[in-house]
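Excluded from the complex is one protein chain; the other protein chains are retained at their positions.
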Amino acid sequence: MIGHGFMGAAHSQGWRVAPRFFDLPLDPTMALLVGRDASAAAAAAERWGWQESADDWRAVIERDDIDLIDIVTPGDSHAEIAIAALAAGKHVLCEKPLANTVEEAVAMADAAATAAERGIAAMVGFTYRRVPAVTYARDLVAEGRLGEIRQVRAAYLQDWLSDAEAPLTWRLDKDRAGSGALGDIGAHAVDMAQFITGLSLESVSGVMETLVAERPRMASSVGLSGTASSERGPVTVDDLALFTGRFESGALGSFEASRFATGRKNALRIEIAGSLGALSFDLEAMNELQFFDATAPAELQGFTRIIVTEPGHPYTGSWWPAGHMLGYEHGFSHQVKDLVDAIAGGTQPTPSFADGLQVQRVLDAVERSSDSGSAWTPVGS
Amino acid sequence: MIGHGFMGAAHSQGWRVAPRFFDLPLDPTMALLVGRDASAAAAAAERWGWQESADDWRAVIERDDIDLIDIVTPGDSHAEIAIAALAAGKHVLCEKPLANTVEEAVAMADAAATAAERGIAAMVGFTYRRVPAVTYARDLVAEGRLGEIRQVRAAYLQDWLSDAEAPLTWRLDKDRAGSGALGDIGAHAVDMAQFITGLSLESVSGVMETLVAERPRMASSVGLSGTASSERGPVTVDDLALFTGRFESGALGSFEASRFATGRKNALRIEIAGSLGALSFDLEAMNELQFFDATAPAELQGFTRIIVTEPGHPYTGSWWPAGHMLGYEHGFSHQVKDLVDAIAGGTQPTPSFADGLQVQRVLDAVERSSDSGSAWTPVGS
Amino acid sequence: MIGHGFMGAAHSQGWRVAPRFFDLPLDPTMALLVGRDASAAAAAAERWGWQESADDWRAVIERDDIDLIDIVTPGDSHAEIAIAALAAGKHVLCEKPLANTVEEAVAMADAAATAAERGIAAMVGFTYRRVPAVTYARDLVAEGRLGEIRQVRAAYLQDWLSDAEAPLTWRLDKDRAGSGALGDIGAHAVDMAQFITGLSLESVSGVMETLVAERPRMASSVGLSGTASSERGPVTVDDLALFTGRFESGALGSFEASRFATGRKNALRIEIAGSLGALSFDLEAMNELQFFDATAPAELQGFTRIIVTEPGHPYTGSWWPAGHMLGYEHGFSHQVKDLVDAIAGGTQPTPSFADGLQVQRVLDAVERSSDSGSAWTPVGS
Partner (left out) sequence: MIGHGFMGAAHSQGWRVAPRFFDLPLDPTMALLVGRDASAAAAAAERWGWQESADDWRAVIERDDIDLIDIVTPGDSHAEIAIAALAAGKHVLCEKPLANTVEEAVAMADAAATAAERGIAAMVGFTYRRVPAVTYARDLVAEGRLGEIRQVRAAYLQDWLSDAEAPLTWRLDKDRAGSGALGDIGAHAVDMAQFITGLSLESVSGVMETLVAERPRMASSVGLSGTASSERGPVTVDDLALFTGRFESGALGSFEASRFATGRKNALRIEIAGSLGALSFDLEAMNELQFFDATAPAELQGFTRIIVTEPGHPYTGSWWPAGHMLGYEHGFSHQVKDLVDAIAGGTQPTPSFADGLQVQRVLDAVERSSDSGSAWTPVGS
């Protein structure tokens, strides 16, 4: 694993736990953790249970005893590492966003396609696809239970910028973060909408906004946040993005990515309306899926709160009995399971780098639309 | 009262019930109901308890014993009737939308302004403002409990067109209905957002859509719906409208009016995020208001489900003890109360015709934006 | 109508509104309101729209132009008035509880049985049966959708005594109120459980409690509450009752009536579990019924939130379009409709005085059980 931020903890938990609950066809070893700072990497490896640590990822990807590279670094280094790793014949799991630019993402998808011919797997980490309720939502759509999809409403809502005095973290600096709310959390909303519906967005119209344009510079950093100094500096990324998209089928979607949604800590919500039914999901109640069956007798219709923990639901049979809840990090174990299954089975895992690229293209189209007065903008291909 | 459709029943209930629960300074009499068809008008008058009926509204507005005209006809006749009634010195209550075009609405607002100088009252019926939870939401914003408003999310969701075989009612015919989802229900979302926040929309970007463009022609009409024939005809109004708006303060809002929101019968939802707090309301749980206080200790923060039936809440003290629910039509009694209070007090009621005009201008700007590829479009004035 | 407290307002609204929304076979006239104090009765009659007022109910029940007596006085006068009215050949609607003692209730049920032979109708006002969601719950059970009923959980929760300094109102005085939480609100929980399930309770075990035994005496009375004086007096009724009951079928029920349920203003909740399904209802969301269908595929099972406002649901088709909410007082219109239908049709309305008596017997058995250390006590018959 390369990198050891918050995502490093989550990915480590996935590798640690998946083999204990799922019958994996291969036996993954948590071999080595890489970080720029050798001592920090060693501490993280010790904390999270990796056998070794190192500070030079280039050397690591050449090692014969390493089969898979898990990339959890910031987005600006994804392309370089992933392309090199694939070239070295390593399977790659790359945390989202695939890259900070479409150009990088194209190069990565190309590298993945080439590697695939040699049986090398590449996967991008849109982990929320593997929340059982989300996977099950996809299944219900695929079974036709919603009929023709008409409308999608997706929003990823956080509120850590509601306070105008919240300090300038690196995530608010375009040079380092690449993008703001749109790229960080809007990406999840786009991927989830496309994943569940099985439809791609073809064009968009949107607006990106920086609601609070100046904030106190940070005196020191603690976790995702930090303490403020008296000096102020500019916020150079969007903190709110609103856009509308048209899917290939003609269905319309409304999307929102907000860091100003006061009171919503991590609410990734999606509602999908079809000719025969509807679905509603909120990550704040992540074990539940609301399903409306428009084919039931009118008097009995309503949204059914399905608690997605039954043995027959995706992934859940391997965990606990029905009614026992799963949490945030279980998706990382599901990701490991599916990736290991694909590698052992000689198939390509999903979401592929091409899928990750397509999401980047959507976000890029939103940005271009916003720059041109919200004009409808085709998603490139 | 002129007209006797669904809104006639609701307005009649308002006039019938308000004096029984509120101490009104005047004693309204349900004098006369007007309809084009004399016998249908007579039947409605009998059913709803109006003393007389008539079929010529022009004669009625000249009668000395009539002080107030309540207009519940389709939108295309609002302007003519209201302007004539105001000219005849009658107070006017006009159901929303104020008119089918901005031009008509301008003329009505002008007439109301002129009449106001003579002490004549004019009010437009955005009744949802008078759901106690909505009025209370406005109060909380006005008290500063949300701080600076940052973001609004408003949607009016219905699903009576989800079924592609639902027939072509007059509401789907532009010539008769004037507009579709945007004008019918989007108007409520716009008015509510502006009412609660106290902010006006200044520009918009939007898209209007007709998701199902052809439907069976109607063989016969029953209530809001009807039975289908085998012939098909075109839907000439929008059935889905999505738009983004910028308020005068710089805050952003996302808006949706949908008749395709499968499973949502009459869900007018609004969420408002401010620097100090947030609110959430859904007409499907109309006695409740969710309030988030961002100034509370972090560990105690959360959305509080306020059941808006306390004696100290707007309007509710005149009805039942705390915890006893109100329904849809109570807003019509509140409207009567506020209108009668204004007339007796010699003040102008709200929402005024000017308020109604401003909502029309917003909808018009959305339509123009949609016609020009969702380009940002200023709200006229 | 005899009496003019809070229930008088609710019953008046029922008589006023029902004929405007339902096609009644008879045309009820709000003829006369009786109260002990002539001027207070006159004021209430004026306020609520009764044509006359009077202060001697005995004279009124002899009048030939009065066909029906609606009794909304305190429980200690129900028996005397109802028996006299029935003897005088008047139809009777009597607010719950039927009486303050089983003995009185027996006499009333006997009088009603005798009167029924002459075609006179008698009905007791358990209005919550006529909340559409509750009536629909009964229908679902009657259709067999829950299979064999196994378990019932019913609670009526209020909190107006949570504050130990809330003053001693007449409702806390056994001599005047007859009983406390059990008789006032527990009666509703018992009636609703028996109504929905169609099963009678046969034996009970319970405890009645007075959690705060002394409270400030009241200096003055305002509405249901009042202001406190510095002197204290004893609470002589229960403020919390908990009991278990066995239905005739062997099913078990748990019941609670509490005036100490902090935060619950008027929460009458019931949950019913059967071999094929389950139901859940809460008066705080009175337009909703939660239904669980255990015969659905396991992965799709969950509680469905049915919004009981469809045209095909009980009563709702006569009001507003689907999705438009009803409130507390609509049940009183439904009661009027059903009573008038029964009278016109020559049938006996439900709930009958015998039904009211049976509820009294259950409450009496709870009281006797509580007095004997919660021993199981048969419900008399």
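Letters A, B and C mark the chains in the order given here, with residues in each chain numbered from 1 onward.
Here is the rule we use: a contact is a pair of C-beta atoms (placed from the backbone, for glycine too) under 8 Å apart; a residue touches a chain by one contact, two chains touch by 3 or more.
Note that the structure is predicted; figures quoted are calculated from it, not measured.
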Requested in this report: Write down which of C:M1, C:M218, C:A261 or C:V336 is the residue touching the left-out chain.
Outcome: C:A261
Query - Touching the absent chain when the full complex is considered, from B:Y128, B:F243, B:F291 or B:F332 - result: B:F291
Report summary line: The one residue from C:S53, C:T169 or C:Q301 touching the chain left out of view is C:Q301
Query raised in the report: In the full complex, which of B:W48, B:Y136 or B:W376 touches the chain missing from this view?
Result: B:Y136
Query raised in the report: Since one chain has been left out of the picture, which residues of chain A touch it in the full complex?
Result: 6, 9-10, 12-13, 16-17, 20-21, 47-49, 158, 223-224, 264-267, 283-286, 307, 309, 320-330
Query - Contact footprint on chain C, counting only the chain that is left out - result: 146, 148, 150-151, 153, 155, 159, 162-164, 205, 207, 209, 211, 240, 242, 244, 250-252, 254, 256, 258, 260-264, 271, 273-278, 292, 294, 301-303, 373-376
Report summary line: Logged for chain B, residues touching the omitted partner chain are 136, 291, 298-307, 310-313
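By definition in this document, only the chains that are shown with their structure count from here on.
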Report summary line: Taking shared numbers over all numbers used, above half giving same and below half different, the chain A and chain C interface sides are same
**Report entry** Gap in Å, rounded to a whole number, between the CA centres of chain C and chain B
**Finding:** 36
Query raised in the report: Distance-wise, how many Å sit between the C-alpha centres of chain A and chain B, to the nearest whole number?
Result: 40
Query raised in the report: At what distance in angstrom does the C-alpha mean of chain C lie from that of chain A?
Result: 54
Query raised in the report: Which residue numbers or ranges of chain A touch two or more of the other chains?
Result: 301-303
